[in-house]
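Of the protein chains in this complex, all but one are displayed in their positions.
Each chain carries a letter (A, B and C) given by its place in the written order, and its residues are counted from 1.
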Amino acid sequence: MFARLRNDFPILDSRIGESPLSYLDSGATSQKPQCVIDTFTEYYSQRNAAVHRGAHSLAVMATDAFEAGREAVADLVGGAPEQVCWTKNATEALNIVALGFDRAGRGFGGPEAGRFALGPGDSIVVTEMEHHANLVPWQQLAQATGAELRWLPVTDGGELDLTELNSIVDSTTKVLAFTHVSNVLGTINPVETLVARAREVGAFVVLDACQSVPHMPVDFPALDVDFAAFSAHKALGPTGLGVLWGKTELLNALPPVLTGGSMITTVSMEESAFMPAPQRFEAGTQPVAEVAAFATALGYLAEVGLDNVLDHERELVRILLDGIAEIPGIRVLGSAENRIGSVAFDVEGVHAHDVGQYLDSQGVAVRVGHHCAQPLHRRFGVTASTRASTYLYNDVEDCRRFLSALAEVRPFFGVGEVTA
Amino acid sequence: MFARLRNDFPILDSRIGESPLSYLDSGATSQKPQCVIDTFTEYYSQRNAAVHRGAHSLAVMATDAFEAGREAVADLVGGAPEQVCWTKNATEALNIVALGFDRAGRGFGGPEAGRFALGPGDSIVVTEMEHHANLVPWQQLAQATGAELRWLPVTDGGELDLTELNSIVDSTTKVLAFTHVSNVLGTINPVETLVARAREVGAFVVLDACQSVPHMPVDFPALDVDFAAFSAHKALGPTGLGVLWGKTELLNALPPVLTGGSMITTVSMEESAFMPAPQRFEAGTQPVAEVAAFATALGYLAEVGLDNVLDHERELVRILLDGIAEIPGIRVLGSAENRIGSVAFDVEGVHAHDVGQYLDSQGVAVRVGHHCAQPLHRRFGVTASTRASTYLYNDVEDCRRFLSALAEVRPFFGVGEVTA
Amino acid sequence: MSTQMQQLYQQVILDHSRSRIGNSALRRDAADGPHGYSHQVNPTCGDEIELETELGSDGLIVRWTGDGCSISMASASVLSELAAESTPEQMLEIEAKFHELMHSRGTMEPDEEALGDAAAFTGVSKFPARIKCALLAWMAFKDALGQAQSSLEEK
Partner (left out) sequence: MSTQMQQLYQQVILDHSRSRIGNSALRRDAADGPHGYSHQVNPTCGDEIELETELGSDGLIVRWTGDGCSISMASASVLSELAAESTPEQMLEIEAKFHELMHSRGTMEPDEEALGDAAAFTGVSKFPARIKCALLAWMAFKDALGQAQSSLEEK
């Protein structure tokens, strides 16, 4: 099946200079199948209009597409369509939660929102492997409220170190925010253990699902998280769209941050009243074409099956890890068994930027830098790494081409033993 | 020229039931020319990648497209590319300013940001004709800071009533936020007069340019506004993209609201430092395909010429106003001479929803409701109105079809004299 | 004129939208029997309705004032007419049937016997943007009736 899928992605036929493209940067953003691209054409040629605000036929068609998108998301991750709030990206979704907590503590949202209020003496817990998107907003919340920011450390093997879990997440903890899967190490974190501890102390759980939802089956209600966030663009969908998922009661109590049109019930010059979720978080004209395209993407993903995607990536990552082990001078960051198809590594004597440049010259697209996870890199004693990340359209050939290019890197830069 | 343009918009060939489509709802969102639609296909088939974070060739192409978009905006509205910050829509852009002011007053952004701090005794001035997007965020800011919210009233003729300007905008005023063009009445407001008064009292000026930028030549530096906002989707561009424009020094001093990846310089577990504008306002993966498509849209608009667009719309609105005047029982809201091609009206004895439904049955798409301007409707003694709004692709035939359908509305609902 | 339009704007609906049964000043706490009140807004268009139910000695009484399109006003009128002939329990059954009908996208045959004039709204279900209009008064009714019933229990 996977061999055929590749043909659905027109960009994969590109050539980089003289080389065919091996795209191993899906951890940053995924490529799109033709059907997703076609949805844009279809939407803008046949049913583009402002949603929810018009009686005319185009507006009705646009609204249908928009709401069908919510259903597609709910089908994928569980819950009801009203639990799906559209954002511009996962980052906005995480900020809406953190900033909503901030506003709750300042009297916005009334007594209903009181449960979200934080102050000195309270703590917020994150992990050392967070993407900046799930770290900086919580730093800001700590700064704004006087709450303490704590974090779960990471082991040398690239897993969460839970030995101190019960003292780090304690009775002061109001929020436990962590990533489902590390975007650098590929490690899948033990959500159940963390949620169980959060429940013991009565903390809200915020899950960064950016790297899980596209790559493995995920069921938010089953995981019992309170809020979750992910982006469409990493899951075969378009740029400009993210999802904030939450428990209905909590979403309806959380004060909105962005305010304006289409999220209010009544507005006078003096004051305004807000709609329930999801609309309360959807101020202004929404990314409607993007939602339509994402619905197509999710249909495609569902047809392939997320369990198959995970199996496929695990096959590829085995090949990558085995191959890298044979190349001298490469240190892989993390060694978790439970992982998705993503590998970050350090090439001894060659900076990641230079590694990436060399691989690109061979048509292999990887990501270099800190991958928006500076603290994690610091933890591993590097400022930057190179990351190869796979998706359903990658194949063994991509891995082979990556490995043979990688083997040439140190020789090219004149470090280590010359291999041939 | 305008007769030919229509062919560039595939959706305009649609049929609504048995009728051809006359799309008179561009005030809500515009339709897209084929070249804009094609940009999505081209972008996703040839150069999709995460921007600014990669050394590989696709990432470089994507970054080029992304940055070229800023230049296209700066060419259109003036200023330098770094003054153009991407947002999801105009609503987000306005919120970023209002929420940034709020954060400034709470110590975020350091002493640099002190200039934006508001408190009791200060005032924020808006107008009675604001879209909720440029009203609710300021209400929230007033609530958060204890500042007073004031507004400039609207005359019976649908213009700003400036008789009390000097007492409403006074030495307590820290922000004057107003719309360049009313999305309901079509009135073009006297920016110069308002800016001059703001300068006298040292208030910041925030311009809602949603309805001006798509329909007339606009030059933000010449208008001397401090911040301005508009959306791509109303200007032939895609959904999911807006612009926050600002004076460089102010943008660099304004604390960001949404935080996360790609807007930081360094992040430790404890704290983070932010980049200068525009990146400081662009947390997370940006709507890159949308930016590429918007650049195409702006190229198209520039070729037509915004002065020509305004002339064309003014011809059409004359036809609409003259035609409506001949239909019994229709009251047009506002009568400003200086206006764009948008008309809102009340049909005596028939609710706007029913008017819109009838027009739709004749293939005429208009907007009904409060158009996210409840206070303005209250000012005119109605809860809802019907709005016909034109753009460069509309023609005399659209106006004619609208007028003949409108003439049938009251007879259909059995109110007023039966006209035939 | 499209037949869809004729189905949407049945004569019954146009008539009710003008006669407006039940449209009268609210009595609120001046009401004689146990009562409930609800204010519903359609944020899309600003349409609103204030509706109260009173469990009078002669049965159920509905009073409402509102501002909205012909569909929403006619719906409130039909509701008031039905309420005058029904028990609260019957009305809740009608409400459930009406709700289901509205979400049927034109695929359901209305139960004309139970729904009475409300069956005329069948055409509305083909216009997703108008379903809220038809349901506005019913949402208010359900809310207000619940209050009236619980204030009865408290007594």
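The rule is simple: contacts are C-beta pairs under 8 Å (C-beta built on N, C-alpha and C of every residue); 3 or more make two chains touch, one makes a residue touch a chain.
None of these values were measured; they are calculated from a predicted model.
Enquirer: Please identify which of the visible chains the hidden chain touches across the whole complex.
Expert: A, B
Enquirer: From the listed residues B:264, B:298 or B:347, report the one that touches the chain absent from this view.
Expert: Residue touching the chain left out of view: B:264.
Enquirer: If I consider the whole complex, including the chain that's not displayed, which of A:23, A:138 or A:358 touches that chain?
Expert: A:358
Enquirer: Among the options A:12, A:368 or A:392, which residue touches the chain absent from this view?
Expert: A:368
Enquirer: Suppose we count only contacts with the excluded chain; which residues of subunit B make the list?
Expert: Within subunit B, the residues that touch the unshown chain are 52-55, 59-60, 63-64, 262, 264-266, 275, 279.
Enquirer: Under the stated touch rule, tell me which residues of subunit A contact the chain that is not displayed.
Expert: That gives, for subunit A, the contact residues 17-18, 350-354, 357-358, 361, 368-370, 374, 377, 383-384, 412-414.
As a convention for this text, only the chains that are shown with their structure count from here on.
Enquirer: Tell me, please, which chain's centre (mean of its C-alpha atoms) is farthest from the centre of subunit C?
Expert: Max centre-to-centre separation from subunit C belongs to A.
Enquirer: Report the inter-centroid distance (CA atoms only) between subunit B and subunit C in whole Å.
Expert: 37
Enquirer: Would you mind pulling out the distance in Å between where the CA atoms of subunit A average out and where those of subunit B do?
Expert: Their C-alpha centroids are separated by 30 Å.
Enquirer: In angstrom, rounded to a whole number, how far apart do the mean CA points of subunit A and subunit C lie?
Expert: Chain centroid spacing, subunit A to subunit C, equals 45 Å.
Enquirer: Touching at least two other chains at once: which residues of subunit C meet that condition?
Expert: 44, 46, 127, 130
Enquirer: For subunit A, jot down the residues that touch at least 2 other chains.
Expert: As it turns out, subunit A has residues touching two or more other chains at 53-55, 59, 262, 264, 266.
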